[in-house]
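Following this message is one structure expressed as structure tokens.
What you see is the complex with one protein chain gone and the rest in place.
By letter and in written order, the chains are A and B; residue numbering begins at 1 in each of them.
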Amino acid sequence: MPPNIEAVMARRPDLVVLYNAGPNVTAAKQLERAGIQTVLIDLNRLEDLGPAARTLGRLTGRQEQAESLAIVLDSLAGRPPPPSTISLAFIVWDNPPIVIGHGSYLDQLAAQAGARNVFGDIAAPSAQVSLETIVARDPQWIAVLTDSAAMPAFSRRREWRAVRAVREGHFLLLPGSLFGRPGPRSGEAIAQLRARLAR
Amino acid sequence: MKWTLLALVAVLALLLSVVLGPAAVPLSELLRSDIVWNLRAPRALLAFLVGGSLGVAGAGLQALVRNPLADPFLLGLSGGAGLGAVLAIALHLPGPWALPIAAFIGALAALGLVYRLGLIGGASLDPRILLLGGVAIGAFAAAITTAIVSLADAAELRNAFLWLWGGLSGASWDSVLIVALYAPIPLAVLFAASRPLDLLALGEESAGYLGADVDAVKRRVYLAASLLTAAAVAVSGVIGFVGLVVPHIARLTWGHRHRSLLPAAFLGGGALLAFADTLARTVVAPRELPVGVVTALIGVPVFALLLKRWTIA
Partner (left out) sequence: MTAPLLRLDGVRYRYPGATSDALQGVSLAIAPREFHAVLGPNGSGKTTLVRIALGAVAPSQGQASIGGRAAQQWPRQDLARLVGVVPQREDNLFPQRVRETVLLGRYPHLSLWGRERAADHAAVDRALAACDAQHLADRWLWTLSGGEYQRVRVARALAQEPKLLVLDEPGMSLDLKHEMGLFELVLGLVHTEGIGVLMITHDLNLAARFADSLLLLEGGRPVAAGAPAQVLTKQIVETVFSWPVAMQTIDGRPQMVPLRQPKESRA
């Protein structure tokens, strides 16, 4: 949803940071015209973390702290992924089944945690697939972004039980705050994922 | 002869649905395959039942509102179903059947409202008001749905729109059983109305003078067609063009006598949707297209051809 320009202006901020997409681009222009310093930040993949940190450091006059953070984040992105020993699939929606494809943030996380995304051959960040494709590719784990601790509702649907990981209850429930988007805690996310897969 | 051909086409469509798919299942393993028995077979049957129901509902509706451009989804049901589905997600209703049940209830609510509007002129349903009311209620529901989606927590709700675009992903032996038990009743009501529907083509006044109980027939046909459509939406989202185009294609060969038109529309609609679903699953494998997109892509050129034929006739 686009930001409420008036509400933002009323707070008289020194700096407005916006995620670079969609209606935010127009909002950024409007804020700039109103004389408020605005920056659009790309934050889609691990590689975006370092530059984002540097940009924020520059704009807030805290370049040193930003640089030290950026170096850590760059190394996170630059690290060659370990060999994958486990297969998984990210299911974002169940009807119709939407999976995460290659190159998106979650796909990168999986690779860094030593897991292979069975839908890594799909070039798009997310895509609709047939249930039978999921069954045929037989991922060992199904990863779901959710803040709930309960198994997702679709695990009880008869057609989903054709998927082995669903039958065996091999679900990775990933909280959105940590896994939803690249951020300074991405390293922690990778470590957590690796630990859970090892169990 | 033409019935034999239609039956063959139907069987072929079902076979293709079972044999083809993004997961390569070799023919030798077809009968033992888990994918075939638990996923493709129920999905093929569900496609057939839903497509057939939409074909019959469309034919009945076109006769009722005396408008060959009527589609079951003009009745406002898809708007109601979408709103129901989105509410189910936004309110985090529990259970694997929450979404279809909520969609069905939403569709019924829209049905009730449009029906009530249709009776505004008196005891006799006014088909023009049914159409206009359906479009209005559908638009109203869609607007509320969009508002909820834009105000609430983004991602999950946006995916609800994908569901609405139509898909048979939720097909299982459970859903096939439910539809197979539910659909025969409204289908039987529509088949039984075959003769009155023939008479209705002459106009309500003439139909009455030829012995049709016009008010009762209108109510029954409207409710039966709507109930079929509501179930179709709940189970598989909005799949357009099947209800609009299949009756016209059937009329080209079987004419206007509903006694043969309705069964032909059932078999034709079933075959079309099964075939469209096979295409949806295979043309961009491993990805899948929403089946509503495929039926529109097939339906629009066919519709253009039909229009051409109509204007020539």
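Please note the rule applied: a residue touches a chain if its C-beta (ideal position, glycine included) is under 8 Å from a C-beta of that chain, and two chains touch if they have at least 3 such contacts.
What you see is a predicted model; the values in this text were computed from it and never measured.
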{"item": "Chains in view that touch the one left out, judged over the entire complex", "value": "B"}
{"item": "Per the touch definition above, residue among B:Ala192, B:Val284 or B:Leu297 touching the missing chain", "value": "B:Ala192"}
{"item": "Selected from B:Ala201, B:Val283 or B:Leu305 as touching the chain missing from the view", "value": "B:Ala201"}
{"item": "Touching residue (missing chain; options B:Val9, B:Ala152, B:Leu210 or B:Leu223)", "value": "B:Leu210"}
{"item": "In subunit B, positions touching the absent partner", "value": "66, 68, 192, 195, 198-199, 201-203, 205-206, 208-214, 251, 255-257, 313"}
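Definition applied: only the chains that are shown with their structure count from here on.
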{"item": "Subunit B-touching residues of subunit A, taken from the complex the two chains share", "value": "1, 92-98, 119, 121-122, 124, 127-133, 135-136, 153-159, 161-162"}
{"item": "Residues of subunit B defined as touching subunit A within the complex", "value": "21-24, 34-35, 38-40, 42, 94-96, 98-99, 150-151, 154-156, 159, 162-163, 167, 169-174, 281, 285-290"}
